[in-house]
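In what follows, a structure is listed as structure tokens, so that the remarks can point back to it.
Selected chains from the complex are presented in situ; the others are not included.
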Amino acid sequence: MSNWSPRDPGSIGVAFLGAGRMGQVHVRNMATIPNARPIVVADPNPANAAKGRDLARALRASTDPVEAIGDPEVEVVVISTPTDTHAGLIETALRAGKAVWSEKPIAQTIAETRRIVDLWRELDIPVQLGFMRRFDPGYLRAHSLIERGELGRIEQFRALSRDTNPPPLEFLLSCGGSFLDMSVHDLDLARFLVGEVEEVHAWASVLFDDRFAQADDWDTSVIMMKFRNGALGVVETARHSTWGYDIRTEVAGAAGKVIVDGGQMTPATHLRRVAAESDLYPDFSDRFEVAYRRELEAFFENLGAGRPVGPGPDDALETLRLAVACTLSWRENRPVRLDEVAG
Amino acid sequence: MSNWSPRDPGSIGVAFLGAGRMGQVHVRNMATIPNARPIVVADPNPANAAKGRDLARALRASTDPVEAIGDPEVEVVVISTPTDTHAGLIETALRAGKAVWSEKPIAQTIAETRRIVDLWRELDIPVQLGFMRRFDPGYLRAHSLIERGELGRIEQFRALSRDTNPPPLEFLLSCGGSFLDMSVHDLDLARFLVGEVEEVHAWASVLFDDRFAQADDWDTSVIMMKFRNGALGVVETARHSTWGYDIRTEVAGAAGKVIVDGGQMTPATHLRRVAAESDLYPDFSDRFEVAYRRELEAFFENLGAGRPVGPGPDDALETLRLAVACTLSWRENRPVRLDEVAG
Amino acid sequence: MSNWSPRDPGSIGVAFLGAGRMGQVHVRNMATIPNARPIVVADPNPANAAKGRDLARALRASTDPVEAIGDPEVEVVVISTPTDTHAGLIETALRAGKAVWSEKPIAQTIAETRRIVDLWRELDIPVQLGFMRRFDPGYLRAHSLIERGELGRIEQFRALSRDTNPPPLEFLLSCGGSFLDMSVHDLDLARFLVGEVEEVHAWASVLFDDRFAQADDWDTSVIMMKFRNGALGVVETARHSTWGYDIRTEVAGAAGKVIVDGGQMTPATHLRRVAAESDLYPDFSDRFEVAYRRELEAFFENLGAGRPVGPGPDDALETLRLAVACTLSWRENRPVRLDEVAG
């Protein structure tokens, strides 16, 4: 079905690129996947590379990702490097005939993303992007209810995300703005759960952290959207939260509704002073621990079974167009139709 | 069907006896019942009587309950006086041909209770006792699920009650012990939801308040029970709670389970410091506000419609036997079969 | 403080106008208010009037609301008549020197509402409008947390309302559109909990019921709003729900967040087939039963104590301006600043 297949579906050689903070999470997860055989962990920082090698029980460490991609034992490349390197490394891997799992986004511009989508279509090699929420048990249950028609025709979509702590200024200056960097997870959910969007209007403000203003960015935003199927939606985003990681997604239809939320972290309730208290997840990495594990597991399971993988570069491109439309709407303070944004 | 019927089912004359703290709750509730026509509110304390009259919009106040019962306009007597007056006032009302709603218990001894049951059977006049939990929407839903067979054969019963504040020592000295005074609500639920009990074993301790020891009573207890239908149960009771009123009743069967609990008082949740907080009910009177309203409403609805009322004196007697068996079990530290306790 | 005061604060004479479906709810609630003395219940339908009189235990019934207002025993007029009669009856009552509680809205046009506001200011007589949510324990708790500064500076507001069943076409044709008729409750909450709004953008669609199209109305809508204090908000509205009455209001600030939701109707949980199920409120009148009771109680408590009442006509006018701005935004598909809508 594709121009790639594993030599041994039960033992697929892997190069892992990028062993920083989130990279180490992915490395640990990879170590538990039965048919992933870690060959090399590469990171420009030798200490990270060595640490990644040990966590992965890989054969070797490297400070050169391109060299790692080229290792003849390597059939799959897992990319968890800084955002501005994704497109280049994906391209290198694809041209070397290696399947790819990469953290999102492919790139911050539509042109660059388009280029990778075209290459992927031409070479027909499996690529999966790290929209981990699609592998969260909560969102999977929502998706399944919707697919089975339990909600009837979808009428409303609502997604809220509040990150616990804002990123450093240096990161803000290069992240492409909060619609691309953060709201994008909810925009992907909108497409995953409801379908393609026709028009958006976005408002944004700097309410609590002036560094966002310095970066010509915003810390709080709201997006209104019309879907092609007629449903109406909203996406609310804020970049800090003093009560832990806060997400909530609601999809309502003619026959029912499903809600996915932040959940209770610990199945314990403390009663005192005429109140019941339960804890919340401190941060997104805690809330999505299982999703991070599942997205890599599913990738290797599907590669091993010869099944398609996804979400792929085409999904990444469509979601990027949505984020770009929101940014344009905010900058020009007007509704923007998706067909204004070239794909 | 009975030796009592209202002159006008849409306007039944009522004498209300006892307008203290809980009495005023009942008076207010009575004022909203369409077919209850308040004639007289009686309380030995003239201020209470006058306050009750105003709250009830009754025709007059009285300091003499017996005189109030005798008023020819009065067809129904509602009794919310101190416990040791219940049996006498019920008897006076029945002998005067008036229907009766009375706070529980009828009396603290089986002999005195038995006497009222016999009189009630002989005269065949409607009497309802104030086991208000049977009118709580939560317990009604549990009862309905069980009656419809949704739980299958019942296997387990568990009831916990923690009152917020212990009563004053003076009350403890005359209340008959905590199994009669407090556990009795859960013992009534056991019978309401599961059925008759065959054997009990009870343990009790003074853990936090020495006044209970002074009263030869206990502040914390646990009862183990076998039902005639084979199910096993436990009843846990404590007489203080620093986190508000705490109840929880669980009935588990072969096909399902139902839980009734204290509930959330206010439909609001406060998120802060990585926790979600919702409030609990401060006290039993808050938690059972609706049940107190419904038990009187149902009584007058049923009287007006010529339907039977309940729970009646027979239920009060059976539940008292259960409480007496628990007390005996605790005092002799051994399992006690219900048939050891004469009815 | 005002040009009105009760003759006897403990017994205030009341005329009750309109004893239809919701009217009967208010009548029953009034019957439980200690210092409300029901004089007359008026309804053009004699059967409703008589039923209302009985429920209120009022002295008499009438088919003429103006006659009832004029009764010299009457000091307060409670209005629960069809919407298009509110302004006229409020005016009649005010000119007769009677205090007023009226169902919202005063009127569907700003001009007519403005006229009543001016008259109310001129005569200085207490008037309260039926925005019952402000008396719901959940919203009161939210308001109290915000007032005490527990949430810090407010950053986000979100309100969702889904009614269970759409109204009949006849009603739709005269209700002024769904922003005025239904979203108005959430617009009032936005002002109650966060403050005045500066700009709105609203989108609306007919997604499930063509009768809304016939009435030039919509069944599903979303409003985006900027508050004067910088906070961003959304209001989502839908006019049917197959899962019961569905509301949820979230206010998030720099220090915390509060959520008010539909709540669990019955404190019972049913476990079966690997799931826990709890019930929801069937309709708004069930969910807000306590709020409907509290709004009238508070009105009479405040009248009796010589304290101000509210929300008043000025609140009704400001909220109407917000609903009108939303309607204009939707019809012209553009953001509308509140100062475009004359007050």
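By letter and in written order, the chains are A, B and C; residue numbering begins at 1 in each of them.
Going forward, a residue touches a chain if its C-beta (ideal position, glycine included) is under 8 Å from a C-beta of that chain, and two chains touch if they have at least 3 such contacts.
The shown structure was predicted, so the numbers you read here are calculated from the model rather than taken from an experiment.
Here 3 copies are displayed; the structure file describes the full homo-oligomeric complex as 4 copies.
We adopt the following convention: only the chains that are shown with their structure count from here on.
Centrality annotation: C (chain centre taken as mean Cα position, compared with the mean over all protein Cα atoms).
Over half of the residue numbers at the interface between copies chain A and chain B are found on both sides, making the touching surfaces mostly the same. In terms of the distance between Cα centroids, chain C is separated most widely from A. In this assembly, the C-alpha centroid of chain B lies 38 Å from the C-alpha centroid of chain C. Separation between the centroids of chain A and chain C, computed from CA atoms only, is 43 Å. Chain A and chain B have Cα centroids separated by 57 Å. Annotation for chain A: residues touching 2 or more other chains are 242-243, 246. Chain contact summary for the complex, chain B toward chain C: residues 28, 31-32, 34, 54-55, 57, 136-139, 141-142, 145, 150, 255-272, 279. Looking at the complex, you find that chain B touches chain A at residues 242-244, 246, 264, 271-282. Those residues of chain A whose C-beta lies close enough to touch chain C in the complex are 152-153, 155-156, 158, 160, 162, 201, 203-205, 207-208, 220-222, 224, 226, 230-234, 236, 238, 240-243, 246, 250, 252, 254-257, 333-335.
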